[in-house]
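With one protein chain removed, the remaining protein chains of the complex are shown where they sit.
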């Protein structure tokens, strides 16, 4: 699968489209149809006990799905999330939280992604799984 | 349905269990099996164009589902989200974002909630729908 | 909301597009944005113990969502399910299984529906909740 945006291009997009939260996320690997990102969890992402909150995990999955699509589709600012299903399975361990999303379908109107979140220290014990659908604007292709 | 926690009790829980984000949310109505909450959206919740972000909507649905369950179950700090499905349908209008969740089932191990998010000015045009399942710890009942 | 297809028109569509299973379903009420249908459960829909199977409940939700959309959109044979989330909450009681779906959004490319399944004898104890998204073909509108 051809890479339409490399890491530098995706990082520029992250800074522009996710201005308020861009510093929370970093790219780990761009290898379409897979994109892997990490959450640099800080106090605001935590719940009592030091666990990363559900909304912070959702945010990581959402941004990772977005850039997973853009890495193949090219720079399209108007793709919007239309659906997400997410299962929270385990408590994250301390340390970096990783999300690896795969682009399963890039259609005329919809892009479907699926992936898992795991603590960097335990990649074989996913803390969550998620599938996200994005709507692709008609002018994008 | 009996109310096990009134607004004051729920607010105390909100401050304690959601310390970092408690000021983002407010209770609108406690009427089991329904609980209605609002997001006081600030800059950090917005995306380019002034739209409330997906993760902020997820966070509102998640916290509202949690207190919907607690209003009937009583003060149980260890209930955790196990599943969420959410559809984003429209862009929120400026102004307060409301979420009204309903407790559909309170079982031995699981509680299932469902609800909608809408801009206060347009309650009949939901911006999102969500269903969330929480796991109830064995000692809670 | 204007009704584009009445019960007779929807029944003709049911016979044509769901030929093999049309006799399993019947229309209870067409009141856009709501459509209510029933499953006439027979042996093939049951699991040990006489409970209606999950796939039979899914099928009822799916067909009801389809006709919920068509009742407003008009006769469009090519709408296809793109997503479903469903929670199974209770065992159905003997007797007719009812599904009431609501059309939440009819957009350019997607239609979103949500509803509940319940035993006719216990409408306030839903056995399942479901949300389904259909893709609308470009030529349909």
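Things to note:
Each chain carries a letter (A, B and C) given by its place in the written order, and its residues are counted from 1.
Methods note: a residue touches a chain if its C-beta (ideal position, glycine included) is under 8 Å from a C-beta of that chain, and two chains touch if they have at least 3 such contacts.
Everything numeric in this text was worked out from a predicted model, so none of it was measured.
The chain omitted from view is touched by exactly one of A:24, A:62 or A:114, namely A:114.
If you put the hidden chain back, the residue from A:9, A:46, A:72 or A:104 that touches it is A:104. The set of chain C residues touching the chain not shown comprises 16-21, 43-44, 46-48, 53-56, 58-59, 62, 77, 80-89.
Hidden from this view is one chain, which touches chain A at 83, 85, 87, 89-90, 104-105, 107, 112, 114, 116, 126, 129, 131, 133. In the full complex, chain B touches the hidden chain at residues 82-83, 85, 108-110, 133, 135, 138.
Heads up, the rule we're going with is that only the chains that are shown with their structure count from here on.
Comparing the centres of all chains, each the average of its CA atoms, the largest separation from chain C belongs to A. One finds 33 Å separating the Cα centroids of chain A and chain C.
Taking each chain's centre as the average of its CA atoms, chain A and chain B sit 23 Å apart.
Touching two or more other chains at once are residues 83, 85, 133 of chain C.
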